[in-house]
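Excluded from the complex is one protein chain; the other protein chains are retained at their positions.
Moving on, here comes chain A:
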Amino acid sequence: MGNAGSSHAHRRRHAPHGGHPPPPVPHPPQPEMTGNRYVFAAATPYPPPYPNPNPPQYYPYSAYYPAPPVPLPAPFDHHHRGAAVPHMDPSLPHPNWGGPRYPCGPVPPPQTAFVEHQKAVTIRNDVNLKKETLRVEPDEDNPGYYLVAFTFDATVAGCITVIFFAKEGADCNLTSTKEDLGTVTVSFEKGLGQKFRQPAGTGINFSMFEESELLKMGDVGEVYPLAVKAEASSIGDNGSGSEKATQGAGINSQITQAIFEKKDEGEYHVRVVKQILWVNNMRYELQEIYGIGNSVDSDFDGNDPGKECVICLSEPRDTTVLPCRHMCMCSGCAKVLRFQTNRCPICRQPVERLLEIKVNNTGDENGNGNGSSVENES
């Protein structure tokens, strides 16, 4: 169902083709791009091993690709984002926009490393737990116990499993590391905006656990104090790609891994650390793309500063810089940029890859509109 690509590909861009290489843009982040954060379930298929000749030194590589079918203890976590400032320059940015100065010295020569330009492959997510809604609520029937609750969208029927102290095993199977804590599975029908709350009596009593366990981030051992697995019972009526998924492991699911946080009042709150998609026996990690929320809205009128390419100010944004995940350019300007500099225009981190994402807005009315198309890789 290739859909989006062609019309954009032929447009002429107006970004200048400078004869002189500009100075390189070093790293400090800028206070920019505070637009919507939007979780986009697109990812490229797992590529041939390490196609990039310069794997990053400060980030585990697998984070930007869906992990291979054998589940990895995916080492990336969102909270390291700020720390990923390039290694060459430890002097950190002034947070002050107008304030930073430079030592008025010679400008080092630009370096434009090879940058891979890819197009996104859209994969379909049948069930989505809205991670900002995940929370615990007191169980009225059982004082001291708390129940997991959240809102989710499902385009097919399926079931939800809540697991405390969950360890991720092969093929995204989750098991509780506490034998005395049963897992709870509840089935659901398809529908958008459904509210989930685990049945009374199946919740968690925080006082029964060490605080350190509840707050602990799943490390290499990958035990998360709370995990929710949302499984699609079938692959969906239109069955794309379902033939391969006949085994139990082929059931598509979304896993949300979270930790608890203790607030000032002493109450525990849930904080989502990671979301994982298991689709057609592939494990994908969901990561936010900054700036995409502005570009997926329809009626791009070419004159809205929140949606346009930051370079030409004309075309819609469709290209994300990796690893920093700033969606800030159109593909045309991205192609020009990579010959000029290897820094992200927004945060000045080195660019390793450019990922072009076309969002299909012409989906059907059942909430499937967030993309079922597959772009060919270039």
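Please note the rule applied: a residue touches a chain if its C-beta (ideal position, glycine included) is under 8 Å from a C-beta of that chain, and two chains touch if they have at least 3 such contacts; residues count from 1.
Keep this in mind: contacts and distances are computed from a predicted model.
Chemist: Name the absent chain as its UniProt record does, using one of the following: "E2 ubiquitin-conjugating enzyme", "Phosphatidylinositol N-acetylglucosaminyltransferase subunit C", "Large ribosomal subunit protein uL29m" or "AAA+ ATPase domain-containing protein".
Modeler: Matching the unshown chain against "E2 ubiquitin-conjugating enzyme", "Phosphatidylinositol N-acetylglucosaminyltransferase subunit C", "Large ribosomal subunit protein uL29m" or "AAA+ ATPase domain-containing protein" yields "E2 ubiquitin-conjugating enzyme".
Chemist: Sort through A:I311, A:C324 or A:V351 and give me the one touching the missing partner chain.
Modeler: The single option touching the absent chain is A:I311.
Chemist: Which residue from A:R124, A:K274 or A:R343 sits in contact with the chain not drawn here?
Modeler: Going through A:R124, A:K274 or A:R343 one by one, A:R343 is the residue touching the chain not shown.
Chemist: Of A:V184, A:L214, A:V270 or A:C328, which sits in contact with the chain we cannot see?
Modeler: Hidden-chain contact among the options goes to A:C328.
Chemist: Need a quick check: the contact residues on chain A for the chain that isn't drawn.
Modeler: Those residues of chain A that touch the unshown chain are 14-16, 18-20, 22-26, 28, 30, 32, 96-104, 107-108, 303, 305, 310-314, 328, 333, 336-337, 340-341, 343, 345-346, 348.
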